[in-house]
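Complex shown without one protein chain; remaining protein chains in place.
Then we have chain A:
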Amino acid sequence: MRKVGVIGAGLTLFRRRMLETPQELAYIAASRALDEAGLELKDIDCVVIGSAPDAFDGVHMKGEYLAKAGGEKKMVSRVYVGGATGVMTAISAWYHVASGLCEKVLAIAEEKMSPARPHPQSVFKYIWDPITEKPLNPNLIWIFAMEMHRYMAKYGIRKEEIALVSVKNKRNAMNNPYAQLPGNITVDDVLKSEVLVWPVQLLDVSPTSDGAAAMVVATEDVVRRYTDTPVWIEGVGWTLDNTSWPGRELAYPRYLENAARMAYKMAKIERPYKEIDVVEPYDPFDYKELHHLEGLMIAKKGEAPTLLKEGVFDIDGDIPSSPSGGLLGVGNPIAAAGLMKTISIYWQLKGIAGKMQVKKPVHTGVAQAWGDLMQASTVIVMRN
């Protein structure tokens, strides 16, 4: 396998109801990534597109549609594993290079969630089993609320402890120039916000967002030619669990542990809680960051809330978690949000994260995303 590095990344602002079309958003992010890399589009061999359900943008076959942002006359592929897509886009770009197929790959992830009417929620109706689930008129927040309540019940975790994630991430987002929902909020604000599906309240959830992200991945030779501060992709992992979520223990994300083990083995990480310096776990809901810190084996089962309270995951803590502000603070254009997490780790390791830069020196970082019917997870390990 060839050694693979990252040499550039770009984001658009994450906002609700962007005037720009999905293609324009993808173009903006891709141009910024190429600028940072010091490359032009003609230098790129392959393009990987990441986008979640077509239904969000309201355009079918979004891969072909978004390929207009740089993919013409090139090898283009689209990846899609639900919410886990953003990190999978980076992983897919990695194996295009690691395999020896391409020298320089442009990875683009885009999502425009706000056009759906009456609400993007209704688009999710078509992800359920049409016979055994859809007749109950489920809402997507239902399953996450079910998972959150199971996690709380199994380990005796209180809402106050979970709300601290939202407080931390929105606070971190104040340092992020791309963020949609930064803010200094309190646990009380979360607990007093509108109840959507108990135990999920408005401030427990990430917002509806539009946005795009892009990253340039290349071979070792190219990386060394273009930068003196290389960042390498050293481990990747992805797995899927079954779709029978009502017949499965929801308190622990087994699918993530499997993906993390794969990535850690490749990166030769044996003690994740000691060796990982900074982490961007997927946080479309506040409890999900805690769930994922446990699945990533950075915290023991049921113990992430205690470490959070002790400040371990703060921006100046031992293992800063979501220093970007995460989906709760930056926004959640699904696939773009996952790639944003990967880019956030790349910027941290390169030391160019600006006001987002964590206090401690960092050497190893992990980004993770999650999706489908609580079953898919993708993990990427990077080092400088």
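Here are a few things to note about the model shown:
Operating definition for what follows: a contact is a pair of C-beta atoms (placed from the backbone, for glycine too) under 8 Å apart; a residue touches a chain by one contact, two chains touch by 3 or more; residues count from 1.
As a convention for this text, contacts and distances are computed from a predicted model.
As stated in its UniProt record, the chain not included in the shown complex is "DNA-binding protein", which appears among "DNA-binding protein", "Aminotransferase", "[NiFe] hydrogenase metallocenter assembly protein HypD" or "Dihydroorotate dehydrogenase". Among A:79, A:146, A:353 or A:381, only A:146 touches the chain that is left out of the view. Here the missing chain is touched by one residue of A:100, A:246 or A:354, and it is A:246.
Within the full complex, the residue among A:68, A:125 or A:301 touching the omitted chain is A:125.
Considering the complete assembly, chain A touches the hidden chain via residues 12-13, 15-20, 25, 28, 117-119, 121-122, 125, 130-133, 135-139, 141-142, 145-147, 149-150, 152-153, 194-200, 210, 242, 244-250, 254.
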